[in-house]
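One structure is given below, represented as structure tokens, and several questions about it will come after.
Every protein chain except one is present and positioned as in the full complex.
Letters A and B name the chains as they come in the text, with residue numbers starting at 1 for each one.
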Amino acid sequence: MPAYALEIIVFSLGLVLLLVDAFAKLEDKRSLAWLGMLGLVVVFGLLFKVEPRAADDANVFWRFYSDSRMSLFFKGIAILSTILVLAMAIDYRGLIEKFTAPAEKKAHPQAGLGEFFALPVFACAGLMCMASATNLVSIFVSLEAVTITFYVMVAYMRRNVGSLEAGVKYLILGALSTGFLVYGFAWLYGITGSMDLAEIGAALKSGDVSPTAALFAFSLILVALGFKVGAVPFQMWIPDVYQGAPTPITAFLSVGSKAAGFIVLLRLSAVFLGSEAVAGQVAMAFAVVAGLTLIVGNLTAIPQSNFKRLLAYSSIAHAGFLLTALAAAPRKLEAGQLSSATVVAFYLGAYLLMTLLAFLVVGLVRVHRDSEEIEAYRGLGKSSPFLALALLIAMASLAGVPLTAGFFGKFFVFQLAIQGGHWWLVTLAAIGAGAGFYYYLKVVAAMYWDDPTGAAAKAAAIPVSALTRAAVVTLIVLIVIAGFAPRMILGLIG
Amino acid sequence: MTLVEFIVFAPLLAVLAILFGSPARATAIVAAVANLAAAGLMTLRFPVEVESKGQVIFASSRNLLASPNLNLAFGLDGISLVLVILTVLVTLAAVWASPAEGRIKGNVKLYYSSSLLIASGALGAFCATDLFFFYAFHELALIPTFLMIGIFGSGENRKRTAWTITIFLGVGSLILLAGLIALLVETGGKSFAFADLYAVGDKIPADAQKNIYLILLIGFGILVSLFPFHSWAPPAYAQAPTPVAMLHAGVLKKFGLYGLIRVAMPLLPEGAAHWQTLLLVLLLGNILILGLVTIAQRRLDTLLGYSSVMHMGYVFLGIASGNTIGLHGAVLLMFAHGISIALLFALAGAVRERMGTLDMDELGGGLAKKAPALGLLFGFAAFASIGLPGFANFAAEVMVFFGSFQPILETKKLGALQWAGILSLWGVVISAVYMLRAYRKIFKGPLTDKDAKAGIADLTLTERAPALLLIVALMAVGFVPGLLLKYLTPTLEAIAMSLKG
Partner (left out) sequence: MDTGLTLNHFLAVSGILFAIGLAGVLIRRNIIVIFMCLELMLSAANLTLVAFSRFNTGANGAPDYHGQVLLFFIITVAAAEVAVGLAIIVALFRARETTDVTQIASMKN
């Protein structure tokens, strides 16, 4: 089966979910989520059955589409995060119902719930397309498919002001970044005469293209993708949108959307870094943005008291580490050296595990304690030791404690930066990682040191469904295994 | 699975068992006893004649990453063996001396698993023959320490203290990490294995050696509380719960010293030579300035915290001398100091439990009349800490001083190292002053009326046993230092050679 069959299956799955929701009178719409997860698990399995493109395959489709190992890895990230997001959405459905149920008394309380389970599947299809896009047109279309789906999902709780505000902010800034992106694409196309990344790369390398124009196109694209991945100074939407969006969607945004942004950035930066004329300035631009992102992301995370907002800043901080890997991309790869793309892919894989684990707990606490403030986590170590342990491991991994997945991500980034001699980036990254220890441990301290106050003091243990328990245990095991044996993930990247 | 792998992973398995509901104290003690037995077995089977500096016994290796070459690799040479013996002894004493399950306010599982995690982190770091796991296992202990001090620590400021120690150690580790990565890059970055690093190590250019050694010295120095990066240690040890103080001051802190001997000196000999004077100045800060600060302490727990920081100066002196005898002294002192400070913290914990305070003015003295066994054991511990003959500390400190004077045989004149040795000798006087004064104030003064009436129990059997275990170890090595020294010689001679060459 060729790789593109997977996107077709996932897209059809989304349609099936919508149709089932519309025509089968489901009493409990959770079955939609189960159906979606089941389908995605099957697709995840099919991922390992993909046949590589035959050498003589003349299908015109391959001009838009790559089925490299790296693309498949990112497809895996998209599918896995969607499955976990659906699992989270099941736990979170009470809040969605509360803010979307129709006003009429007679109406089914879950009348507004069905699409909440279908939309992530569409977004997943878009993310998978993006992982394979090698043409400006396919990049643009898949990116927009994802972004527009996210507009809907972020603003999904239509009677909740926070969710709507987040939706509007995401809409305006998302559309702004789209504007920059297409304008940049238009210029890139104009100066190279092609939409195909390989041809564009060749044209830039040949030296027939004005470096000024190439840099102009690059800066437009950098601004646009800077918005998508949350790089400073284009990060200001992230805290508000993360805080306002429904928690499962926040998790999806921070994992899926970021991964997608980075694979596009990887592809496009490779095109520019391949050209002698502009490579220096491009790497410099990445280094400046990476340095700013590291500092701003990590330092502004320190005073946060809302956990979701804290995770938003932490996502900015992690974007800083990822950009550092891009900035330190080695010009010429020595034998045995990890390429910057491999490092980014590994980091994103690790980031997926630990961030989703954190958001699983955040979602449960939000539902049962009705709060996202760090205060609400006080005493969690006593009342819900299982969730507290899960969050402890997630925080340790995000902070980069060795023997967890997060450490290797940071380690590889440091290694790249030191190999490249980017000492001031290394310094900033070290400061950032040190600050990270502080703000992640702040949550751990709240869970274990403090006695609960207010409503939380009387609250009983948070019930954990079997599905969530399974998801949490799987994530913990994966984090620890990846912390001992990174080869497991690196092998998948190829 | 080799014995070494067993020793590293047994505490981790015990933690898992505790998480799944096995009784915490019993499981922890079983794991610690099993580790002690395994360590004993290893010592018996350890060959004294080791051929080269790269050779490790009980080696095991599991490949995790092909390029760069990363292995979950463990093995022992003489230095590791001595430190493993230290760790298993202190671990057993620490879990044994921990309060019974009923008397812990809070999560018992967390209490015992944290101690085990710290022990496992130390064991892993000492046994790893791969740079990556050498670093990684040490970090394993960071979060348990943070949690333990914050939850179970004593005193109003415990949260602040927990933050301080975590931030200091976190920053120190990051500096260290940067240094280690720079070292990897200089050696080609293809392999983490110590053996591979040693093979290419002497080709590092002198400039790079100097820069990296300084980074490593600062990184390790923060972890060992080298002056002026020491300020986290005294309050942390004073406020940490007893087993954490024992494990951290006794064992985990030795990681930085071990790292200097294991990584920094053999790979960066020119760097070590270049920064020797700086190290001498700093270690004199440890011994003299902090020694005087120790005298000024009014509370037994901070006094012990400072004294532990102060004694690190002697180990640094042995390291700075860089010759065989000095290095022998340094490693032996790591062992002796680890045991004696753990013993002191265990007994201080017992005093705090009985009297509710460790303020020496409030304690009022005369405790030995009420609790003779406690007084006697504390006396032994204090004498050991001062370095009286008969205890391992004496043998070790003598070797350190000899080490600092040995170069005079060739140079025939007093250099910086010798001056540092002479000044350090005063440290012995200083430690005698504060230790004996503390002992007199707490145990040998007149009994206050309040205490005379109060029913103060002597040490129970459960409290005596771990203390006796440690004292026996100290005296055995004190009378027959060769017990441990014979294992150290091949490795340390090789390192001393590379420093000379």
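Assume contacts are C-beta pairs under 8 Å (C-beta built on N, C-alpha and C of every residue); 3 or more make two chains touch, one makes a residue touch a chain.
Keep in mind it's a predicted model, so treat the numbers as computed, not measured.
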Could you list, sorted by label, every displayed chain in contact with the chain left out? A
Full-complex contact with the absent chain, from A:12, A:59, A:305 or A:465: A:305
I'm checking contacts with the chain that's been left out. Which of A:17, A:70 or A:171 qualifies? A:171
At which residues does chain A meet the chain that is not included here? 136-137, 140-141, 144, 148, 151-152, 155, 158-159, 161-162, 164-169, 171-172, 175-176, 178-180, 182-183, 185-187, 189-190, 193-195, 239-240, 243-244, 303-306, 309
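By definition in this document, only the chains that are shown with their structure count from here on.
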Within the complex, which stretch of chain B touches chain A? 19, 64-68, 70, 72, 106-107, 110, 135-137, 139-140, 142-143, 146-147, 150-151, 159, 162-163, 166-167, 170-171, 174-175, 177-178, 181-182, 184-185, 189-190
Provide the residue numbers of chain A that touch chain B in the complex, in ascending order. 335-337, 381-382, 385, 389, 392, 396, 401-403, 407, 411, 414-415, 418-419, 426, 430, 433-434, 437-438, 441, 444-445, 448-449, 484-487, 490
